[in-house]
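Okay, here's the structure, questions in a sec.
The other protein chains are all here in position, but one chain of the complex has been omitted.
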Amino acid sequence: MSSKLMSEELFADKKTGFFIYLFVEAIMFTTLFATYLIYTPPQTGPYPGELFEWQTTLFASLFLISSSGTLLLSEKGLKERKMKLIVAGVVITFLLGAGFMYFEIEEFRKFITDGHVVSTNNFLSAYYVLVGLHAVHVTFGLGWMIVLLVQGRLLPFNLFKEKHKIFNYYWHFVDAIWIIILLVVYIPYLF
Amino acid sequence: MKKLLPVLIMLFLTGCNVRTLNPVSETGADQAFLIKLSFGIMMFVVAVVCVLFIIFTVKYHENDLNRKDIPKHEEGSRVLEILWTTIPFVLLAILAVPTVMYTFQASNTEAGSEDTLHVDVIAEQWNWTFAYENGKETHKELVLPVDREVVLHLKSTDVIHSFWVPRLIGKRDTIPGEENELKVTPDQTGTYQGKCAEFCGLGHTDMRFDTEVIPAEEFEEWLSEEK
């Protein structure tokens, strides 16, 4: 009873499955947010207010949030089947994501050189697990974008379109998690 | 059969003397009452299910007469389904009321009077230390006066243990970094087994202690004795 193309049906399957997967991710991050809230502020220092710097957080956020915007550009290219726009969108998104990672790593590096490591106190442990897991997701996304650029040349367009769209969901989701991280981890202790 | 008989006799004897059902304190008695009440209600449920089960399996068992039959389609029955939804609610309510009551009672551990005895119970791998207010300490031996209220302050220095004297009162965990309390008034003298109920590593099995409940005068004497 299906009048749809095979690729459309199979894409709808995959979309369903991937959204369920994102639900799983959401539960994982929820658990980590709960963990962070339980252990912060810690009984002994250093306290989050002493460590966070608003400049780093601001720049990192600007980069990551705008990368969701540029990815929308690429999605627009997908609709109109303009390969150039797609590639340009992905490349800019990649650069913005890499910029975000620069600030993230900078923040970790600074904490660690100052002697604030995972085992220092429970706040820092929770911080590293939560923000670290998010950073791992962004890094994975960066690698995924490189793969996606190659796939654009090799795969039939419909399959590429599907892979691109799945990546979009992933990237927007990771972005949304960052916004919650901002609200839960950083903002209460920055002001 | 000859070999089986002693076993059966022993079974019968031990069955009559089950520790948690022969409590020596009021709190313990409340808990034993709850166990018996819930057991009674639940036996009713098991009986109903078993009777229906036996009737249906015997009556509708496949045999030469019905082998070829095709039973009628039966969607369900509103009346029956409402019946077995509401009756469990009633049964549960009978159980829930005393449960709530006794749970609140058991967690009220405030000392009733000035006279209340306070004992610090410190669990560690794999030992029990009981510290009295006058500084006296014992290991693996808890001595309590009869008919006097006791508040036990449960602490742990390493992992989680659980303080359990089946005949006296149900268990409560000892958690590192936190303090739990138990309030109990033993009402019979005697020696009762105490055990660690929460798995705590290598020596868990041997982490036992004796609880001795003795008359008040003897207790005062014992307490003032130098150890």
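A and B label the chains in the order they appear, each numbered from 1.
Note that a contact is a pair of C-beta atoms (placed from the backbone, for glycine too) under 8 Å apart; a residue touches a chain by one contact, two chains touch by 3 or more.
What we mean here is this: contacts and distances are computed from a predicted model.
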Of the listed "Quaternary amine transport ATP-binding protein", "Cytochrome c oxidase subunit 1", "Phenylacetate-CoA oxygenase subunit PaaC" or "YCII-related domain-containing protein", the name UniProt assigns to the chain that isn't shown is "Cytochrome c oxidase subunit 1"
Taking the full complex into account, find the residue in B:Thr138, B:Ser156 or B:Thr185 that is in contact with the omitted chain. B:Ser156
Of the listed residues A:Leu58, A:Ile92, A:Leu155 or A:Leu190, which contacts the missing chain in the full complex? A:Leu155
Touching the unshown chain, chain B contributes residues 7, 10-11, 14-15, 17-21, 30-32, 34-35, 38-39, 41-43, 45-46, 49-50, 52-53, 56-57, 60-62, 66-67, 69-77, 80-81, 84-85, 88-89, 92, 95-96, 99-100, 102-108, 125, 156, 158-160, 162, 164, 166-167, 169-173, 175-178, 180-181, 193, 195-205
In the whole complex, what residues of chain A lie against the chain that is missing from view? 1-7, 9-10, 12-14, 16-17, 20-21, 23-25, 27-28, 31-32, 35, 38-39, 43, 118-119, 121-122, 125-126, 129, 133, 143, 147, 150-151, 154-159, 163
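Going forward, only the chains that are shown with their structure count from here on.
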Report, in whole Å, the distance between the mean C-alpha point of chain A and the mean C-alpha point of chain B. 50
